[in-house]
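Take this structure first; my questions come after.
One protein chain omitted, others in place.
All chains are identified by letter, namely A, B and C, in their written order; residue positions are counted from 1 within each chain.
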Amino acid sequence: MSDSIISTDDLSVHFPLKGPLFGEQPVVRAVEGVSVDIGKGSFYGLVGESGSGKTTFGRALLRAAPITRGSAIYNDGEVKYDLPTMNKQALTDYRKRAQLIFQDPYAALSPRMTVRDIIAEPLEVMGLTKTREETDERVREIAAKCRINLEHLRRFPHAFSGGQRQRISIARALVSKPNFIVADESVAALDVSIQADVLNLLKSIQKDMGLTFLFISHDLSVVAHTCDHVAVMYLGRLVETAPTRELFTNPRHPYTKALLSAIPSLDPDNPGNPLKLEGEIPSPTNPPPGCKFQTRCRYAIDLCRKEEPKLDKLGAEHDVACHRWRELADNPQISAA
Amino acid sequence: MSTPLISVKDLTLSFRTDEGLVKAVDHVSFDIAPGEVMGLVGESGSGKSVTAKSLMLLNPDNAVYDPKSSITLNVDDQSIDVFSLKKPKEQMVIRGGAISMIFQEPMASFAPAISIGDQMVEQLMIHSTMTQSRAKEISIEMLTRVGIPDPAQRFSQYAFEFSGGMRQRAMVAMALSTKPKLLIADEPTTALDVTIQAQVIDLMKDLVKEFHMAILFITHDLGVIAQTADQVAVMYLGKLIEKGSVRQVLRNPQHPYTRGLLDALPRLDDLDTPLKPVAGDIPSPLDRPPGCVFHTRCPVSLGSECETIIPEFITNKDGQQVACLLAEKDAQKEEAEA
Amino acid sequence: MQFFRFAITRAFLAMITLIMVSLIVFSLMELVPGDCAERYLAFKSSQGGAITIADIDAERVRLGLDRPYLVRWGSWIFNAFQGEFGNSCILRVNIAQLLGDKFWISLWICLASLFVAYLIAIPVGIISATSKSPWANNSLRFVSYLGLALPNFLLALMIMLFSTVYFGDTLTGLFSKEFRDAAWSYERVMDFLSRAWLPVFILAWSATAFAIQTVRALMSDEVGKLYVTAAAARGVSGRRLLWRYPARHSLGPIINSLGFDLNRIFNELPIVALILTLTEAGSLLIEALALSNDQQLAGAIIFMLTASIVAINFVTDIILALTDPRVRRSILG
Partner (left out) sequence: MTNTTTNGDVNVDQKRKEAYFTAGQGQLIWARFKKQTAAMVGAGILIVLILAGIFAPFLTPYDPTIDGRNKDYVYGAPNVPKFCDDNGCSFRPFVYTFNRTRSIATNFRWVTEVDKDARRYLTFLPEGDKYKFLGMNFTTHLFGVDTGKIHLFGTDSTGKDIFSRTFHAINTSLAVGTIGVFIAFVLALIIGGISGYYGGWIDSALQMMTDTVRTIPAIPLFMALAAFMPDTWSSETRFLFISMILGFVGWPTLARRVRTHLLTERNQEYVLAAQLCGASAGHVIRRHLLPSFTSYIIVDLIISFPYMVLSETALSFIGLGLKDPVNSLGVMLQNVTDPDVLLNYQWHFIPVLFFITLVLAFVFVGDGLRDAADPYADTKK
């Protein structure tokens, strides 16, 4: 697709583990063969439980995690970079165009720098502004956009609550005027009453500045409300991807279905769909053979235990990686063979 | 109404800190009936955990309870004043006897170098006169009951050898092994993945029925509350601001904070309504607003009245209680009209 | 089997450490101006004999000092592992024989001090970490700091002088005169014990101060952990809560640091020995190290001290692996 700002093909990230001195070295296959296209200007959601590899995938796109295999192309219309092979100069330029918003607003801000210095740091490092006045102006501009009280710029982070800190963190990510932002669980640490505020801020900024977001979250309801396209990951693999509404009304992968049904409903009289998962996500050092979800899947058959399913197109933008999605779609009452 | 299992009255508690006394819980009162699941909802800093720990006198040493606070526990036709329990022997009833507690982080709440089984047996033997082998039998039974595979082998393992979900199951097994009348669950599912959370909630629901115990379920997640609780109490900055049955509170919230919380929550069954955040930030516990604690963020604040008058609880005809001046005025108006 | 492999690996690592240590010690002794041959002949000349360069060279060849550096180190370390350190430069006697019991007595005195230090420090540290009274806390802190500020050689001196003045006995030495050269017997042991308490006490003095700080810091950390609250919530209380939970869990790091605590005591041994004139123990050390410039003897002593620290570290590693399930599982899988 030409209008993708990021497109990956078979992207894998493996981390070596400290193992015995001799013999086979254990490897964590955090991300394995993930292919996605993130459309320019989209709010792309990436969902998964802990250990699904979603954070690593996001970092790999920012070249903060080593890409072991596969390709990842960044193309914003102005420049085009092949992420795994780009040179130092290209990387420096890429840093201006792609940024990260962290999860923990407490850990992400240096307690020893004033808010102004924190937001100005990317400008200084990247050499985007020439004079201090210019830097200050840029900082004030972005701070206003993120609804940070300008009088607070000389304060230190310890003066702020979680929501305010997260806004500072957002301002820092935006100050270099990037095109692509990875927001890694950026509202997970916030209270519900603050969370909506930050989500709305992200949405409005995305519209204003025409950004593309990769929004990583474990919370399906948050994703449902903010993203226009969602990818579901399980144990380093992509299991299903579709436009948000399509995914939430018509989930195809048994894991997506289970994930959706696991969200407790706000209606006390509606206990929800009883499709509950047994067991827990296996360790990425020692993944099961075949389909990675087979150990917890009630529909798993021999084929699932032997062969890993490939992503199957079932609509223009809806892909699913399951051997049995057709059968299951035809007959939802099907039982495990 | 029958006698409540536990009755908390005017619980007020401050912490002695470098900055002086910091009020964490302010005149909190609620009852829990036997076999009832009470959901205590609140955001960070609302004092919900501190309230729960008060029931077991587990707050750290710098906690100062207001002398007017009272907690009464009614078990076996006996009425126990919790604050009068001074000696460890007397406190046994609220610590693992009639009340048990499970915590948010199952990993941190098991001693790392003592096997899960040893910790379970220890608790059973403290609270009864049974033999060690009997205690072990019961422990393994409990582990089986909460759905831990290979319980006999798991019995001698350590917390770090369990997965997150298994640890929380083991925690539940341990808490229930002494057959308490009240289980305090402090954010028991927050650290878990959704699919595991669903498993643990199911398990707890089953066990409530089976053991006929009451639960004080503390969480910030209204969805979890909707699926587990009978009664709900909402806390904000150390104050209880609304309580009632789970259906009343979630379907017909009276307090502007509860309403705001529900509006701010992204819901899967309604993707079109935009999220409405509660304006402003949660004030630091160091500077609690005077008057109604919520007035700094309240969209319907009455101005100076809300800034000075601390609202009292009023009860509507369905038994739903709310502490809000606006609701009070509306009620008075209705009364006058009637 | 797994455990056996672990023990072997650890032993192997300990050996490597010891070899590295020996290289450092040996090199430093080499760096010192003058060698054994010069030193002995200088000593001889001071006794009145005339010496020439040729004499020194002949002596060098006799002692094997003309061989290359690494070869000499190799043969030194090879012999050292067999407990053979050659002859003393000046005294001209076999070092192993010269040290004999003396080294072991010193080692036992140090170990006894370490034991005493923790015997006091564990309860005191626990009390000071868990006590609610600020008064008790502050005074314990002050006392333990005094243990640092009043160096033990000064303490030794004061005790000694005090006893000289008031009891007429200097309390020095490890044996009374009549037992100094006697063979080991029941009486000699008793005599030894009646005098050994003083060096043990004095060496334990600042070791205790250090140990209290360690125990206190570890306990304060552990007491605040959630599992302690959780245990209290289950009805565990009093001493049982304290010992079975935080105290047990802070034991690991304490065991881990024992080797380095012993090192600190070794650092103080020579000075204390000098004051208490413990000729049987550490003062031989001083004599060899400081007074007679005997590099062969000095090297041997330092090597043996280090070897005992390495040995302690090895033992604590094994103990830790046996007592801490986390370590145990990571070895045994």
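Here, a residue touches a chain if its C-beta (ideal position, glycine included) is under 8 Å from a C-beta of that chain, and two chains touch if they have at least 3 such contacts.
Here the structure is a predicted model, which is why all the values come from computation and not from measurement.
Only one of A:T8, A:S42, A:Q99 or A:S261 touches the absent chain when the whole complex is considered: A:Q99. Residue C:T17 is the one among C:T17, C:N79 or C:T130 that touches the chain not shown. From the options C:A96, C:L111, C:L150 or C:V327, the residue with contact to the unseen chain in the full assembly is C:L150. Within the complete assembly, A:R172 is the residue of A:R172, A:R237 or A:R252 that touches the hidden chain. Residues of subunit C that touch the chain left out of view are 17, 20-21, 24-25, 28-29, 32-34, 138, 145-146, 148-151, 153-154, 157, 161, 164-165, 259-260, 263, 266-271, 274-275, 285-286, 288-291, 293, 295, 298-299, 301-302, 305-306, 309-310, 313. Remark: the residues of subunit A touching the chain excluded from display are 62, 64, 91-92, 95-96, 99-100, 102, 104, 106-114, 118, 121-122, 125-126, 152, 154-159, 172, 176.
By definition in this document, only the chains that are shown with their structure count from here on.
If you draw each protein chain as a dot and join the dots that touch, you get a simple line with two loose ends. In terms of their C-alpha centroids, the spacing between subunit A and subunit B amounts to 33 Å. Mean C-alpha positions place subunit B and subunit C at a centre distance of 55 Å.
Touching subunit B in their complex are the following residues of subunit C: 132, 225-227, 229-238, 244-245, 248-249, 252, 323-326, 329. The touching residues of subunit B, counted against subunit A in their complex, run 43-44, 163-166, 193-199, 201-202, 220-224, 226-227, 229, 246-247, 250, 260-269, 271, 274-278, 281-282, 284, 297. Residues 49-50, 161-164, 191-197, 199-200, 218-222, 224-226, 244-245, 248, 258-269, 271-272, 276-278, 280-281 of subunit A are the ones that touch subunit B when the two sit in their complex.
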